[in-house]
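Only a single protein chain was left out; the remaining protein chains are all shown in position.
Letters A and B name the chains as they come in the text, with residue numbers starting at 1 for each one.
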Amino acid sequence: MTNIVEFHNVRKSYGALEVLKGVSLSVPKGSVVALIGRSGSGKSTALRCVNGLESIQGGELNVCGRKLHEAGVKLRELRKDVGIVFQSYNLFPHKTVEENITLSPRLTRGLSKAQAREVAQRVLAQVGLSEKAASYPEQLSGGQQQRVAIARSLAMEPELMLFDEVTSALDPELTGEVLKTIEALAKGGMTMILVTHEMAFAKRVANQIVFMHQGVVWETGDGRMLDAPQTPELRNFIGNGL
Amino acid sequence: MGYEFDFSFIWDFWPDLAWGALETVLLSGASIILGFVAGAGLAVAKVHGSRTVSTLANIYVEAIRNTPLVVQAFWLFFGLAAMGLRMPAFYAAIVTLVINVSAYTAEIIRAGMESIPKGQFEAADCLALSRRQVLFHVELPQAVERVYPALISQSVLMMLASSIMSQISVEELTGAAYGIQSITFRGFEIYIVVAVIYLLLSVLMRFAMEGIAQLAFTRRRRLGTPL
């Protein structure tokens, strides 16, 4: 299988603080990878490197056939292939749900208004919010807003989706509906990397779980790894986390 | 004491006052629209421009905001005349007002731009929008909506300030009043009447600008959110 994302010994620092100290990791097409770890372990930073929100300072990072460690990467082109959903949704408050979704397809892919609306209808159906096209973000619950954010990313028809702690700002009952949406996407064959605190979800949905600690991949494996941690750090993390 | 008020002369001069009021409205309307465009441009230069561009924009804004409108009007109007350029006073007044109001508008819109959460830009970047697209579809619309009440107040102040353009012989409302005063010598009465007209114009102007907001900000209209 081809890898959509490959980290080779990736390093990243903020000033004197080294956040990623040589991360190596590969994500095959169609797989779901869950990044877990304490805050400050570098998991979110690693995720943000994948679509160029953070630049790397060492090692190699290949994403969708682009070498992000080399100069002159066209970030805008990369972002048409890599969608991202944030913890804080970041919907545009002055635009309706449909306008949020059609904005980029119309501007960056040159779709007509009618074509873009069709795309919007399709992705809204995918996240189960077809009837909310004309609503404004402030009229929706947090869970619904997050699903719109997912639909907005899907409308770009990305090869890879990134999810950065997308349920951390939500109440437990709203968390469920968002996770269900993501799970359905995974079943549909979307390649995705998620940073998450939902261990049960990670275990159920992810093909590969990556435990990050102190800026490196500390332990990795499939869902069973959470039942039989090999390192005291992961054992400790699960013990506190669950 | 023993002054007898006499407002009867107003009936003879009402066309002058009406034309004057119309000219005030035209002068203000044109200056507000052009000043908004120029001010938004200056705000973008301040926030996104290179070091040189933003420094130049800052110098412009500070120079305008720290000198009186009358002096700016005299500088331009008499200056052009000294260079042998004839510009009708009405247009010279618009140019002065646009130069003046754009500096204030720039500061208001800049504050609006800086109040937008960072996440909005991150999301827009990740949707592969170009810097220009982010500016016109995400940043400016939200900034203007956020500061619109301040823009209304600013516009009313500018309309009132346009009265000083009578000093460079523009026949707007105050200019008309000055003319009537010099014929009737009823200065107190005429300026009371004109004060009332200005009050009405400022109320109307607020009303009109709130109407524009209803048209421009679809969300506010649909959800009934106050400005």
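The rule we apply is simple: a contact is a pair of C-beta atoms (placed from the backbone, for glycine too) under 8 Å apart; a residue touches a chain by one contact, two chains touch by 3 or more.
To be clear about the criterion, contacts and distances are computed from a predicted model.
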Identity of the absent chain, which is to be given by its UniProt protein name, from "Putative NBD/HSP70 family sugar kinase", "Glycine cleavage system H protein", "RNA polymerase sigma factor" or "Amino acid ABC transporter membrane protein 2 (PAAT family)": "Amino acid ABC transporter membrane protein 2 (PAAT family)"
Visible chains that the absent chain touches, using the contact criterion stated earlier: B
Given B:12, B:62 or B:114, the one touching the chain that is not displayed: B:62
Residue, one of B:7, B:91 or B:188, that touches the chain absent here: B:188
Per the touch definition above, residue among B:22, B:183 or B:199 touching the missing chain: B:199
Residue ranges of subunit B at the interface with the undisplayed chain: 1-3, 62-63, 65-72, 74-75, 78-79, 81-82, 156, 160-161, 163-164, 166-167, 174, 177, 187-188, 191-192, 194-195, 198-199, 202-203
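We take it that only the chains that are shown with their structure count from here on.
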Between subunit A and subunit B, centroid-to-centroid distance (C-alpha), Å: 47
Subunit A-facing residues of subunit B, complex: 117, 119-120, 122-130, 133, 137-138, 141-142, 145, 217, 219, 222-223
Subunit A to subunit B touching residues, read off their complex: 51, 53, 75-77, 79-80, 83-84, 86, 88, 90-94, 96, 103-104, 107-108, 136, 138-139, 149, 152-153, 156
